[in-house]
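What you see is the complex with one protein chain gone and the rest in place.
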């Protein structure tokens, strides 16, 4: 993800310094007009903003905290822009930590796969103080096709992003149950898929519906454990506000069943296999 | 629904005889080039095919059975084409009854609201013997923009149609839960709506998401009790094949809760109110 | 069930005429002091009350309706006492049919297995007009250890009985999930069983918990499809009153999964296998 975003920032004329915990990945960017840094400290030096894009709360925690981390090395008045899909509690913790150090914090998680990052088609969800969001809007415009402002608190952007992933997950599970039903009714999965693509007119339905119709779960575009993590995070965010989300609870059980059945390495759409198995298919 | 379909059949050059149990509704069609019949018997006389479009199993049963019904009056070799969203058991019963009388039966439920019927934008799902489906394809082409063939058994079309409505219902419930979560997080519902429309690129998401964002549940485009009926039917169809559909079970409980809370007269998207209420909103 | 009940009625000094659709089963009772009838007509002749105990709605329907059925042959003023676990809709239908014929109807479903019927340990749940319930209380006292009066409408007894079976079913499913969890935690199932028996102090927990701890699902004391039927009936009864019962919905899905996995011939406690399978055991 980060590579495509970085290249688009360079293309838009920004001065970009890249860093990856795996040095080779960062080096691969060197030819694209950005400078590769050897450490987080090096990235932070003189930066107005540091953009992070990591797999989960723990990975982000690791690059933010400690003597060599972002918090300790970012200048006063500079901004940390977190694009990762993290939890709302983590976002609040980072808001507080950066504020304590006189730094700023924005949450700007994105919708889109690596291909979308590469082709500047991400959807950016920004959360944070309005003036700060406006100041960095050119960066969001450089990496995505549209920016949505969730609110004045960074964690609100994460809540919105998690709800969006939840919407995708419910669609996947619904497809799984419907396909299982129709397979046992001897209806060709592709007829149903075509009807749903015509009905919803959505490329997301075409994409995930096609994977399930074809039982094509490898390679994993978005690994099942990451899907489970996001459902866990949306449940945790909702619990903070005392909001029950029964469909999210159901999704959690189904994804966990998929893990129990050995599907960690598959795409999260493979949760459809649970529907098949429980139907005796 | 029936009016728009009838007009499009006339426009396509077919000879159409119209009938409605409420005489006034049928008379309204008289100016559109079709003959209005005074009874089902009258409709059936000399007809190659009789198309039915009714609210539910019971209403269809009423026009099919008895001395004055379709079964008793349709000619041998003629075909009953059922466009209603009925259950799979009902479709099998009609298949058997018409076969016993030397008549044919096709199920051809449609996706789309009355406006879509009017503008020939329905999606038709056809189920029945392949040659019969082909023989009547010109009729399907006259009323819809695309026809999907579910299988050689009429009930298969109903299974597919019910699964399609289930897909819409899960989207509605997911929206309801996400909006409740985000309202309690002080995120503007329209920001989430815009993000979801951009993410899924689907007019169905724009339509239902907009209704829920605006809490605009009247007038009811599709009344909540009809939604509950369809979920009940998809559960029954799935049970015939021994397929559990936990999301459909959840939908049933939520729609039933909405009924208990007095929402019979509202659109089925008002099930979102259950999420709001259970979140203390 | 019926045999034990009949013997206890005889023991209490009542004049009993027995009938079973399978003649041999009835003949087996002949030695116990009751007369075996050759037909329902024969049973009904001069009877003040006819007691029925059958597997389900359909079986009861069969002995009640038609020229040779109870409704057509019971005397005016006589009473049909239904002890079967039937649905509330069926109970209302029978109430109406018997009333139309000047006959009375009581619902008196019972809790307890055949052993309990034999040893006069059934729990009787009576529903119907208060004076009628009182008139036949000696019969209930003859077959059970305690009688509970659910209300003046026969169907209320069925609602209560179905809720009781629902309570047992939730206990079974809860045990299934807990045992799956603890097996994967390498905790000896019998330690958990012993703790639960000590905690709840209930022979029902000892009985079902023991079956699940030992995976002893054959012979089926209460076959899984009957359990599914009862859950379906409690859901239908609740839907009549617009009451969502999410745990019953979950039970329905789990029992249906068990059917899909081939467990029709096993005891309903074998639904615990679904928990095991979904945990990858």
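For this structure, a couple of remarks:
Just so it is clear, A, B and C label the chains in written order, and each chain counts residues from 1 on its own.
The working rule: contacts are C-beta pairs under 8 Å (C-beta built on N, C-alpha and C of every residue); 3 or more make two chains touch, one makes a residue touch a chain.
Remember, predicted model here, so these are calculated numbers, not experimental data.
In the complete complex, the residue from A:243, A:266 or A:279 that touches the missing chain is A:243.
Within the set C:52, C:103 or C:278, the residue that contacts the chain not displayed is C:278. The chain not shown here is touched by just one of C:47, C:178 or C:261, and that residue is C:178. Checked against the hidden chain, the listed residues C:28, C:72 or C:242 yield one contact partner: C:242. In the full complex, chain A contacts the hidden chain through residues 239, 242-246, 249-250, 252-254, 256-257, 259-260.
Of the residues in chain B, those that touch the hidden partner chain are 246, 257, 260-262, 274, 277-280.
Along chain C, the points of touch with the absent chain fall at residues 88, 111, 123, 125, 145-146, 148-151, 156, 159-160, 163-164, 166-168, 170-171, 173-175, 177-178, 180-182, 184-188, 191-192, 194-196, 198-205, 234, 237-238, 241-248, 250, 254, 275, 278-280.
In the analysis below, only the chains that are shown with their structure count from here on.
When you average the Cα atoms of each chain and compare centres, the chain farthest from chain C turns out to be A.
Remark: chain A and chain B have CA centroids separated by 37 Å (rounded to whole angstrom). The centroid of the Cα atoms in chain B and the matching centroid in chain C are 38 Å apart. Put simply, the C-alpha centre of chain A and that of chain C have 52 angstrom between them. Shared interface positions of chain B, i.e. residues touching 2 or more other chains, are given as 242-246, 250, 254.
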